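Here's a slice of the assembly, chains where they normally sit.
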Amino acid sequence: MHKNRLEAFSDGVIAIIITIMVLELKVPKGDNIISLQPLLPVFLSYILSFLLIGIYWNNHHHMLHAAKYVNGKILWANMHLLFWLSLIPFATAWMGENHFASFPVAVYGFVQLMAAISYFILSKALIKHHGDTSMLATSIGSDMKGKLSLVIYIVATFTAFLNEWIALGLYVTVVIIWFIPDRRIEQVITKDL
Amino acid sequence: MHKNRLEAFSDGVIAIIITIMVLELKVPKGDNIISLQPLLPVFLSYILSFLLIGIYWNNHHHMLHAAKYVNGKILWANMHLLFWLSLIPFATAWMGENHFASFPVAVYGFVQLMAAISYFILSKALIKHHGDTSMLATSIGSDMKGKLSLVIYIVATFTAFLNEWIALGLYVTVVIIWFIPDRRIEQVITKDL
């Protein structure tokens, strides 16, 4: 079974998810800078989600590039990932429109956590199908960043109930982690552990 | 005539259908768990439709993978399928927003039934074009699951007027059937008949 349509379908769904978020930036009534102000939290949430979904697309692109074939389990593991990604626009809008209130910030973290878990499951399904010594398994490697993101989302989801700004800071941290070249991350982590 | 653009177009339409359903998850006013509660039936309907559309994409992927060429009739049989799939977001939202009232549940079943029938027509058009002994015909086989789904949708659509929960249970049954490996299904059915 070929992977092309899996890639094409995922591209389509991710492209739509990343774009419909912008529909939540509702056109304000006024025509001055003050009328834009209430949109600021929605806009900031949009940037955060745009980056996080962009990271998923990027990683998905790399992982499936290294993949050679897919099976039924992989198709459904991918569907599972797309399901959680599809909830990000809702979580983003709810968090933004409530000016980063505790509960919506926690729900946002939970949705991101589930997306991270489903990505992890997808990567395991792919490795199982290709073998531990395959190019795919090597290219995914220990997936330090993925595991770290997962832990951060768990912490952030609970932290949101205590202080939503710390939780938000943790989400931003995930973005930063993925923008740092791999080697540095691994150096830091192996030093610390 | 090549099948590539047929696949690409279908992927695009199915990707949009599966994603715009999420737009019916309207961002609630409140910022707590209670404000999420009224969304629950819409969310559950979303999960059901996400799975059912996912199954269609999966089957469509397999069937067209085995296909070698398409003709005008196949293009329109495919359009017919996409038409009924495109009504699923409407049926899903109506069912969810009315907390699974009888009539919307029946309409949901009817739309799924029409989608199942149009999928059946598409598979017949493909087999006719490729021949009964083609790899495509062999891979579609007796399509027990497809026929069973069709019967269940007919029963469920009528049952909805008597008891909507039984109808919903039948929709969930369709999902389960498709997740069970083919062999077991056929064993059970051949035993029963």
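We call the chains A and B, going by the order they appear; numbering starts again at 1 in every chain.
Here is the rule we use: contacts are C-beta pairs under 8 Å (C-beta built on N, C-alpha and C of every residue); 3 or more make two chains touch, one makes a residue touch a chain.
Keep in mind the model is a prediction, meaning the values are calculated, not measured.
The complex is built from one repeated protein sequence; 2 chains are visible, and the structure file as a whole lists 4 copies.
By definition in this document, only the chains that are shown with their structure count from here on.
Rotation angle, chain A onto chain B, C-alpha superposition: 90 degrees, expressed as a multiple of 5. Each chain gets a centre from the mean of its Cα atoms; for chain A and chain B, those two points are 28 Å apart. In the complex of the two chains, the chain B residues touching chain A come out as 7-8, 11-12, 14-16, 18-20, 22-23, 25, 27-28, 31-33, 36, 47, 50, 54, 57-58, 61-62, 65. Those residues of chain A lying in contact with chain B across their complex are 1-2, 5-6, 8-9, 12-13, 15-17, 20, 23-24, 72, 75-76, 79, 82-83, 86-87, 89-90, 93-94, 97-98, 101-104, 107.
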